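Since the structure comes first, as structure tokens, the remarks are kept for the end.
Shown here is a partial selection of chains from the complex, left in place.
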Amino acid sequence: MSKKEVINPGWERYRRLTYSPAVRKGNLLFISGQSGAEQDPATGRLVVRGDIVAQTRIAYEKIRTILEAAGASMSDVVKTVDYITPDGLKDYRATAEVRRHYFKDSFPAATGVVVNRLLREGALIEIEAIAVVG
Amino acid sequence: MSKKEVINPGWERYRRLTYSPAVRKGNLLFISGQSGAEQDPATGRLVVRGDIVAQTRIAYEKIRTILEAAGASMSDVVKTVDYITPDGLKDYRATAEVRRHYFKDSFPAATGVVVNRLLREGALIEIEAIAVVG
């Protein structure tokens, strides 16, 4: 059996956190929920506030970065969960274009639910993913 | 390694959607969240409104249909998540009879949480599942 491998594409802030960006063991890769609400390191302000499509794009960029750090790609993603805030629900359907861009026409299984809120302040969506690599 | 395989039991509406009913890769099968809130194709009205037990039965019928399309069965299900709406919570305990019917006495691991709402209007419950086939 393969060993558990923490996947971190060099993201320093995870040094202080009690979870990993992703973990791979054998051919399974579990990616932590990624939000699109990024903070500007200089000002501490959210880079994208109030735009769920832009946040979804950032979240998938981070997911792709993690996949590549694990030697995998978007086509290895078999399942996602979208956790959406009540504010994010209004324009949620518009995020479909982002999924078309990243997955082409081989879409993963997916669940989308509206939660009470997300941990990252200002986040309208958080996306977690499972990939089967190879 | 096996290829990623989209599982669709012939459900046309997924042609317009950006996720698959289920995805199989190797012996793992990931089933998207299934709600029991079906729309009548003629009238567009919900077939079952306000009855979480009936909705749970429809959701499990769809899960079973997906499993069979993947060459699997209910006994291969290892885990489910029930996402319940606040309105659905009232009669949630009564859905246990549905799980007894479908799983007999070999129950999967399961989590149930009350979310803010579900994407499908009128849905009181949405159920996602993971199966290990074979």
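The letters A and B name the chains in turn, as written, and every chain counts its residues from 1.
One rule holds in what follows: a residue touches a chain if its C-beta (ideal position, glycine included) is under 8 Å from a C-beta of that chain, and two chains touch if they have at least 3 such contacts.
Quantities reported herein were computed from a predicted structural model and do not represent experimental measurements.
Shown are 2 identical chains; the number of copies across the whole complex in this structure file is 3.
Here, only the chains that are shown with their structure count from here on.
Across the complex, chain A meets chain B through its residues 27, 75-76, 78-81, 86, 89, 92, 96, 99-100, 103, 106-116, 130, 132-134.
Residues of chain B that touch chain A in their complex: 1, 4, 6, 17-23, 25-26, 28, 30-33, 81, 83, 115-119, 126, 128.
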